[in-house]
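Only one protein chain is missing from this complex, and each of the others stays in its spot.
For reference, chains read A, B, C and D in written order, and residue numbers begin at 1 within each chain.
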Amino acid sequence: MIDLIWLVPLLPLLGFIIIGLGRNVLSKPLIGILGSGVVLGAFLVSALIFGDVYAARQAGEAGSYTVSIFDWFSAGNVQIALSFLIDPLSAIMLLIVTGIGFLIHLYSIGYMQKDEGFGKFFSYLNLFVFFMLLLVLGSNYVVMFIGWEGVGLCSYLLIGFWFKNKSYASAAKKAFVMNRIGDLGFLLAAFLIFATFGTLEFSGIFPKAATMVSGDGMLLLITLLLFIAATGKSAQIPLFTWLPDAMAGPTPVSALIHAATMVTAGIYMIARSNILFTLSPVTMQIVAAIGICTALLAAAIAVTQNDIKKVLAYSTVSQLGYMFLGLGVGAFTGAFFHVITHAFFKALLFLGAGSVIHAMSNEQDMRSMGGLKKHLPVTYATMLIGTIAIAGIPPLSGFFSKDEILAHAFAESPVLWVLGLIAALFTSFYMFRMLFLTFFGKFRGTKEQADHLHESPLSMTLPLIILAVLSAVGGFLNVPAALGGGSGLDGFLAPVFADSVSHTGAFHLDHSTEYVLMAASAIAALVMAFLAYNKYISKGAVPQAEGARMGVLTRLSYHKFYVDEIYDALVVKPLDNLSVFFHRIVDKWLIDGVVNGVGRLTGESGKYLRLLQSGNVGFYLFMMVVGIIALLIYGVMKF
Amino acid sequence: MMVFYFVAFLSIFFALMTIFTKNPVHSVLYLVITFFTFTVHYVLLNAQFLAVVNFIVYLGAIMVLFLFVLMLLNLNEETEPMKSNLVKIMGTVAGLCFLATIIGSLNLLETSNPLILKNPDIGLVQNLGRVLFDEFLLPFEISSILLLTAMVGAVLLGKSDPKKI
Amino acid sequence: MGAIITLSLLAILVLYLGLFKAKNTLLPVSLAGLLGSAVLLLLDWNKAAEPLYSGMILFDRFALVFSVVCILITVLILLLSKDYFDRISGNVAEYFALIIFSLTGAVLVTSFHNMAMLFIGIEIMSVALYILAGIRKKDFGSNEAALKYFLMGAFSTGFLLFGITLLYGASGSFDLAEIRQYVIDNPTGISVMFYVGILLMIVGLAFKVGAAPFHFWTPDVYDGAPILITIFMSTVVKAAAFAGFLRLFSYCFEPLQDFWVPVMLVITIITLFVGNITALVQHSFKRMLAYSSISHAGYMLFGIVAIGASSSGAILLYATAYSLATVIAFGSLILVKRTSGSDDYESFNGLAKRNPRLALTITISMLSLAGIPLTAGFVGKFILFAGVLADYHVLLVVLAVINAAMAIYYYFRVIVAMYFRPAEREVVAYPVNYQVVFVLAAVLILLIGVYPGLITSLI
Amino acid sequence: MDGIINSMQGVPLNHYILFSTIIFSIGVIGVLIRRNAIIIMMSIELMLNSVNLLLAAFSAYSGDPAGQVFVFFIMALAAAEVAVGLAIIVMVYRNTRSLDINTLNRLKW
Partner (left out) sequence: MDNLLILLLFPLVGALVLAFVKQSAPAKRLALLFSVLALGLTIPFWCQFNPAAGMQFEQQFAWIPALGIDFHIGIDGISLPLVLLTNLLVPLIVLSSFSATHRGSFYALVLGMQTGLLLVFTALDAFTFYVGWEVALIPIYFICALWGGEDRIRVNIKFFIYTFFGSLLMLIAIIYLHVQTPSGDFALTSFYNLNLDNATQRWIFWAFFIAFAIKMPLFPFHTWQPDTYTTAPTAGTMLLAGIMLKMGIYGLIRWLIPVVPEGFAAYGWLAALLGIIGVVYASLIAFKQKDFKRLIAYSSIAHVGLIGAAVFVWNVQSLQGAMIQMINHGISVIGLFMLVDVISRRLDTRDMSQMGGIAKVAPAMAIYFLIIVMGAVGLPVTNGFVGEFLMLIGIYQYSIWYAAFGGLTIILGAVYLLRAYQQIMHGPLNDRTSSFAPLQWHETVVLVVVSGLIIIIGVYPQPLLNISEGAVTELVQQIGSLAR
């Protein structure tokens, strides 16, 4: 089955080409079927491949295969091959990307029904899946980079899908540029890697790296650059501000790209190159620090947002921060586990939100929602599951993944654990806040919205249900040993992280402590949920309208801590001024001034020199004599 | 010996008068005298034929021509344009500089071997004739073209033709 | 030698024709005579050259080529003269005669082998030109040109003679061979008079070629004289003067390079800059060409600064290129002036619309003057630069390059005017004789530009 | 005659050169300080004559007649120049009614 791998990316690519070319001729249903069909096909193939890998693992092999497609380009000793690496890590990612991808395609058929850009949308989605698969499958950093940038392009296209709206268009641009900042880091890292290891193939790099000493300077530089790349793609401080704006895109896009798959590319990449990171502890600490800060900041912002998608967006950022925390404390499996579960429930939540927005005829402000429970039962039920899951209340998936990360964090340092816990509290609070504001209480929208309320079609609810089930049970993929689980994921991924583990030594925490931690986080989550209930159901509080008085902290949080404004003042404005300065002063005045000045100078000198030609013979004769005298003086000098 | 210096002094004196007298007619006359002193110099140099030719050509022809034109255009002291003193001084200074530099570069003030006439009779007509019509025949002939050109030109410019520009 | 006789007789014959009012025969006769003399020159092409008339003149390859070039350029000019002179006055015969006399002088200057010949040749050339410059008797410009040219010419002649005299005093002869011998025989004990003589010769000849600081007559005279005469002055006379200059210095003074090359170097640089910078700010096309002719003299001086085997070929090529281009440039001005009545750039406005062919030829000549590749002008510059660089005067060439870049500006002003400046104008009359001359010149320019071997192989 | 010749003996050559140079310079000065075209021409004649004298001196000094012969050519030139020059001057005078060289400065710059 492995050698069918080329089918996996090819199918979506074909889908993209066919739909892209025929978007004006093909009928919407056909496009829909085609678009989701190819992804389904890809999913099935990946499933088979996963099967092989799984079997191999069961047989105790490493289960990693490299399939070379063709040599892309080469110059001197730089040889870039388009080849794929299939191992447990990528196999799982394949399933997630294609699986969730398929569900979201399915969902989009219903969601985008009315949009005239239907065909365009599906072609873009397919293109995205293609690039994402390249990113996942790449067996060297360059192929990974292709996918890396490709998904960036697709997110640009899809965020700006409704480009008639200026702010949407600029949101798209912002996303692309911020990603590019990270991408430069990726490129430089690639160069460094090439210079250090003489190749860009994973298979060539990691074994070599494993033999290096911890804290090697070059590794530090490499990992830092890679991390910069990750912060760009996975929306970490300082490059996280694009993700909330990215909600300008259609909701399925937010679900697929900005929750489930693309934004986790950073985590995937770091997990891939885990050994490099393990060997540079400094980077690890930085990663952890950035991760937790992001988690807290985003969570703090999410608490006061009123746009349902914004809430989810910031929660995504916060969850991503969590994953980086996990990576930073060496819980690669945990982080990746959280990637999986997060993919489930965050996709679910977004799609749910989508279905709400769909029902509310594109209203996204929760202040004008409420009491939708009876109108959208399925959506409500599924979103409830999602909320519980993300809030980390056992036994749903979020609990297990988050808990594993926290456990490792605790092992690293209790402080991290505390901070992590706080972030968790925030999470459960704002998630339930969202849930309550949306589905409970009485309807606060306009009359016609009220009449128009309806449950979404099957093509939209079906994915919700499936995802709900997944996020409910997803946690059992990796039950910690403390709870008597075989911790399957750990075992499955072992070979990927083997080198790191051998460096750090296996993670151990005695069960009693672990129980305490779990209990603490679970209880905390429940408490916060209750607080939210108390505030928004019992008291029936509703966030104030724009411009109302609020406390300092609230205002800070509501205005996202003014990060955008700060960036604008610190980066954008200065650059623009610099640009004007260069153009007006340096270019026009200085450099060109010199150039023209030379010309003008000669012209001016001509104006004076011509005066010598006074037209007066006497003067001419005089000048002649002067000249002769000069010559004769030369003669005198000579003797 | 002395004769040379005396005559030289005279020529210089009259030359100066020539260029410094205001009245053009007078300066022509001074120039005549100057040229006459030159004739004397030629004689002293034992270039008799040259002396004669000089006498005839310059005093006879050229000077008369000058005088003639002056009279024709009847120029005199009043009409004579004069340069400002500044220009005069500068001109003089320039001339003196020229003189000085030449003297300097030729270091004329040093004594040099005296001028002894090797063969005293080169100035005689037959000698000159021999050289002129043998060695310098071509230039001699060609100079006729020069004179012809001058003649044609003078006529061309001199006669006033009815046709306008 | 036959050529000189032919030319002189031709001039006299022309005078007689004028006397007998045989106007229409003037042009054909003089053309025939000129071509005849050219042929006569070419006859002793392969003869072993020895000094004639007790070493007065020497028709070696150098002299032959330069004389022929001068004669042929004169032919072109006379072709243009059709219905030009009789607009001035009836004395066309005299004009022709004078031009031919002057040409005779030029031929003498290219072929002299004795100071006397050099002196007389230069004088014949100049005296005829003093007159020709003034043939527009009622025109102040013409008068002024004549008088200025005359006064300054005579003045410079004084220095030339003084120089010759000093050389004579030092070397005891007027014969180039003996002077050269004198230089070679006593390399150390050369009398100071000789050096001063060289300096004064430089003055005299620099004046004739119009090199700074003895160039002051050039713009005014070129500007004031009738255009056709200006053409003659700036082509034939300049070429001949350079030939004489080169002949004298390469033959006699070549061993004394270290003494006079610095002087020439300075003169060259000044000439280049004065000519170019002043040409930049001119409004009159004619006057611009006058100044540019100064700068071209500067370029040709390269051949003398880097005196050597290649100089003669280089100067010949450059002089030819420059002459051809100048014939077109000034000739076109004659035509344009007839309709517009002014010498300014503006009178060329929109010419390309009305007379595309004329505009094209003018463009070619301008490109050649500016030294753009595939034109003769470029090859000329190229070879001269090569010669100078062979002597490692890199700085000189850099300065020259700066000037070449400047020159683009004023040459392209004409092109700009012709092609890019729209103007309502009537078609410029483009007589057939002009067409012939221009096309011939343009073709030659391109031919030499593409295959300079044509000229360089002659010397 | 002999007396004169003997009295000639022993004048240093340099003094001849010096003398003619002085005359020449006077001519130059004349050219520079006068505005009357005719006077300028006369000054030029002065220069030419000094050259003549020098030539004669040289030829006498080196006992070679060529120098004296050359003087003839100079004289011829002088004649020609004067003829042409005066013709030009007359022509100019016809137009400008003046011999002042400074009145002729239309052509400039």
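Note that in this section a contact is a pair of C-beta atoms (placed from the backbone, for glycine too) under 8 Å apart; a residue touches a chain by one contact, two chains touch by 3 or more.
Source: prediction; values computed, not measured.
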Where the missing chain makes contact, among the chains that are shown: A, C
Which residue of C:Leu256, C:Ile402 or C:Leu446 touches the chain not shown here: C:Ile402
Residue of A:Phe476, A:Tyr515, A:Tyr562 or A:Phe582 touching the missing chain in the full complex: A:Phe582
Hidden partner chain, touching residue among A:Val45, A:Ile96, A:Ile109 or A:Val142: A:Val142
Touch with the omitted chain, as defined above, among A:Gly63, A:Pro88, A:Gly150 or A:Gly370: A:Gly150
In chain C, positions touching the absent partner: 313, 367, 372-374, 378-379, 382-383, 385-386, 389-390, 394, 397-398, 401-402, 404-406, 408-409, 412, 416, 419-421, 451-453, 456-457
Chain not shown, touching residues in chain A: 71-78, 142, 145-146, 149-150, 153, 156, 160, 163-166, 169-170, 172-173, 176-177, 180-181, 183-184, 187-188, 190-192, 194-195, 575-576, 578-580, 582-583, 586-587, 591-592, 595-596, 599
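The definition used in the following text is that only the chains that are shown with their structure count from here on.
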Chain pair showing more contacts of the two, B-C and A-D: B-C
Inter-centroid spacing, chain B versus chain A (mean Cα positions, whole Å): 103
Centre-of-Cα separation between chain D and chain C, whole angstrom: 28
Residues of chain C whose C-beta touches two or more other chains: 116, 120, 123, 127, 130-131, 134, 137-138, 146-148, 151, 155, 192-193, 195-196, 199, 219-220
Multi-partner residues of chain B (each touching 2 or more other chains): 83, 87, 90-91, 94-95, 98, 102, 105-107, 135-136, 139, 143, 146, 149-150, 153, 156-157, 160
Chain A-touching residues of chain D, taken from the complex the two chains share: 28, 31-32, 35, 101-102, 104-109
Contacting residues of chain B [partner chain C, same complex]: 102, 105-107, 134-139, 142-143, 145-146, 148-150, 152-153, 155-157, 160-161, 163-165
Residues of chain A defined as touching chain C within the complex: 599, 602-603, 605-607, 609-610, 612-613, 615, 617, 619-621, 623-624, 626-628, 630-632, 634-635, 638-639
